[in-house]
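Only one protein chain is missing from this complex, and each of the others stays in its spot.
Then we have chain A:
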Amino acid sequence: MTQLLEVRDLKTYFPIRKGLLRRTAGQVKAVDGVSFTIAPGETLGLVGESGCGKSTVGRSILRLLPLTAGEVMLNGSRIDHLPPAGLRSMRRELQVIFQDPYSSLSPRLKVGAIIAEPLRNFGVASRDEIRGRVRDLITKVGLRPDAIDRYPHQFSGGQRQRIGIARALALNPKLIVCDEPVSALDVSVQAQVVNLLKDLQAELGLSYLFIAHDMAVVEHVSHRIAVMYLGKIVEIGERRQILAEPLHPYTQALLSAVPVPNPKLQRRRIVLKGDVPSPANPPAGCRFHTRCPYTFDRCRVEEPRLDEVRPGRSAACHLASASGTQLTT
């Protein structure tokens, strides 16, 4: 199966500048060697806690940030070092939905103009055609057609996120990076927006890179899940496998934190100790060893590789790759 998006060893570092001459004193390794693929029509859920670099992955792929190293292939052609002209045409295939529906819409433009902007940028249609297309998009995301002549501040958070989705859909992209699209919304509205995204995927054959920190939302939308910790993917695989049998201790801890709506169920909650180490100075060996409940000597010196431990299933843990057996908790 050909992949729609292929990311190989992506690295995005931010320089730490110091002093009067702003010399580079160090680097924050926000994303440090991330690889994954997304197939057409597939949703890859990217989860991890705040500051682990999941949003940076999305923004690097979109080239909203300059990437330090690595390859990004869209439809088999590299897009990681495109010149501005090529970058612009790439944007027709690759779109984005932002986290904050309040600040991601220009406050002084009408909704119609916001959704029409990508169409006008690429001159794909005449004025009347654009208006018709905008109307279609607005109804497609479940808003009333009269929204076209209103301003963003006249809408609620959920409605604004629908406007953002309509803008992302305008150019008929193949892949949409959803950067925490529902984490700023009320829980009741989250479900509506997530279901809208799923419906659109079924209708249009879209692929999503779905970035979130809420395991429950990711479980609901994803076909595959990638778990990130401190700039690296620690585990990636089919949703069902990951949920049923998490191999990496960090994934286990994340899953144990998801609430289950059954008061009688007694579960052991894995509570991680300490904080995420600084990405400017990540720990030696396995990055998770400072907080891992199973740390042994090897973890402190040798960094585990993200190896395929089962078909379609990779985990970066010495315990998982050495024996291939699952950890007992």
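Things worth noting here:
Simple rule for what comes next: a contact is a pair of C-beta atoms (placed from the backbone, for glycine too) under 8 Å apart; a residue touches a chain by one contact, two chains touch by 3 or more; residues count from 1.
The rule is simple: contacts and distances are computed from a predicted model.
Remark: of the listed names "Na+/H+ antiporter subunit E", "Alpha-D-ribose 1-methylphosphonate 5-phosphate C-P lyase", "Peptide/nickel transport system permease protein" or "Polysulfide reductase, NrfD", the one matching the undisplayed chain in UniProt is "Peptide/nickel transport system permease protein". When the full complex is taken into account, the listed residue touching the unshown chain is A:N121, out of A:N121, A:N195 or A:N281. In the complete complex, the residue from A:R88, A:R144, A:R240 or A:R300 that touches the missing chain is A:R88.
For the options A:E49, A:E71 or A:D100, the residue in contact with the chain missing from this view is A:D100. Shown as candidates are A:K29, A:R167 or A:K232; the residue that touches the absent chain is A:R167. Within the complete assembly, residues 62, 64, 88, 91-92, 95-96, 98-100, 102-109, 117-118, 121-122, 152-153, 164, 167, 170-171 of chain A touch the chain that is not shown.
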